[in-house]
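Quick one: structure below, then a few questions.
With one protein chain withheld, the remaining protein chains of the complex are depicted in position.
Up next is subunit A:
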Amino acid sequence: MGEWWTTETSMENYEISSISHVTMSPSRRNNLVSMYSFPLSKSSYSVISAFCTEDNIPQCISYINQELASLGLSSTCIEAISPGGTGLSTVPALNAMYELLQIHRRSMCNLEELEREQLRKSSTLEHIQMSNTRLKDQLELSIREKSGLHETERQLQLKIKTLQSCLKTEKDEVQKLQSVIASRASQYSHDAKRKEREAVKLKERLSQLLIDRKDKKLAIDVLNCLGRADGKRRHWKTTKATSSHEDEMYKSLLSDYEASQRSLMLENAELKKVLQQMKKEMMHILSPRQPSTRGATADDSQEQADLDGEAKGGDASRESLDQYCEHAREQLTNSIRQQWRKLRNHVERLDSQASQAQNQLESNKEVIPRETHEDEMERMRCEVQQCREFIHAQQQLLQQQLNTSFDDETAALLNDCYTLEEKERLKEEWRLFEEQKRNFERERKNFTEAAIRLGREKKAFEEDRASWLKNQFLNMTPFTHRRRYSSSDGQSALSIRSEPEIRMSSVKSQLAKSSTYTTFSTPRPSQSAPVPSTTELYRTLRLIPDSSSSRHSNRGRWPECSNIEDGETLVRPKNRLRSGGMSIFSLGEDENSFT
């Protein structure tokens, strides 16, 4: 319908605009409606005249009939009065008009209704939209509230947990305390009961005593008094005794303190030594024998080490001499701390470098630095070990030197003195040895001389004997004076022989003193064969005590047999020597006793 109107409004624009001022019901916003209703009331003539003119009446009629038919009004058709005439039959035309009006009215009603419907619907739509937005807002709000509530709930849960744990600990503690209280209470009650029992016993005993009243006197009955265990007599109790007790007590306390102090000092010295050693080692480790990759840091540490070394040079003497000085102790600990810090930094740097190397380089390249690192470490370890040993040795020497607290010159002098002393001693011993050797030579010479002399004497004695025998044989008559003469000869021989015996005594004394010489003395063969060797002589000397008993018998045995002559010759000088030998032995013993 709108389209239809637009085709025609171009013709009726000025009329429509004049109509628009007419007031309508306010619900009619539709201009189409307003425009629609009025052109029929007012200048309808001009509208119709535009459509139908006097020449196109039948066309108009047919056109209108078609229109009516299309509208469903086929029953009412407009007819002309006369064909070709200009008039219309009024009845069908009016019917048609009436039908059209009806239709129009109906459509207007519909329109009104539709408009009303539309209005209503739009208002409900608005209403619904508003409520929708309102509800959305409400929903958001409620969601936010919910999250907030969740949050608070969570926090409260946490709180509950902590409070529960607190409660548990408190309960445990309470339980523990309760158990403690319980045990203490039981202990108290036990003690109280014991005391009560004792009190009861006391009361009973008291009552018993008060009732009984027959005192059994306490006494001691000993058979006899004993002496004290350490044998001393009992002392009176005097103030001197009490003070001596005090003294003894303090003495024992002091000695105990001194002993503990000594051990503590020793420990202290040990620990100080260890610290010093550690410091030296640390300094040595940090000394600039490291590879140049360290660069500036090495220089720094070297400088520091030098400084420390200088300080330490002064320190060492001070530290070891003034070991108990607070200052020295502080210095030592400070320097150790410093060194340790440096060492630690160094190690940390090494660690970081190693880790960097690991991170940066590839696997095959990684191996090499680590290997070199390890090699270096090994080398350093060996060096450290060597240096440690060296330092230890040096420290010992230093300690020795410093113990005597001398400077270098006198130390050297002392060393010289020691060696000198050694030399002196050695010289002395050599001298003694030489002397003894000489003595021994002399003795041996004497001995051989004596042996030679003995041989000669023996020979002389043989000759004597022979002469005596001859005399005897020749003088068969018992001329006693002759025999006495010959015996006096023998005695003179004896007396003569006493001299070498005396001389021999000195030899023998020396022999007795230094009997060891004879054991390894090479027995020099005597110059004459029948002369017995020195060893034999010694042996014969040894045999002297045995033959002393057979002294007298020997004299008688002389004329008996000659095959024991040799033995007798041995015996004789034995006897001779024996008499001197006895003296020799006694002399020797005296010598021994004097030595």
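Heads up, the rule we're going with is that a residue touches a chain if its C-beta (ideal position, glycine included) is under 8 Å from a C-beta of that chain, and two chains touch if they have at least 3 such contacts; residues count from 1.
Methods note: contacts and distances are computed from a predicted model.
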- prompt: Which one, "WD repeat containing, antisense to TP73", "Metaxin", "MIP18 family-like domain-containing protein" or "Codanin-1 C-terminal domain-containing protein", is the UniProt name for the chain you do not see?
  reply: "WD repeat containing, antisense to TP73"
- line: The one residue from A:F51, A:Y98, A:Y188 or A:W340 touching the chain left out of view is A:Y188
Statement: Across A:T242, A:Q358, A:T372 or A:Q436, the one contacting the chain not displayed is A:T242
Statement: By the document's definition of touch, the residue of A:I128, A:L209, A:V274 or A:C382 touching the omitted chain is A:L209
Message: Need a quick check: the contact residues on subunit A for the chain that isn't drawn.
response: 177, 179-180, 182-184, 186-191, 198, 201-202, 205, 209, 212, 215-230, 234-235, 237, 241-242, 245-246, 248-250, 252-253, 256-257, 260, 264
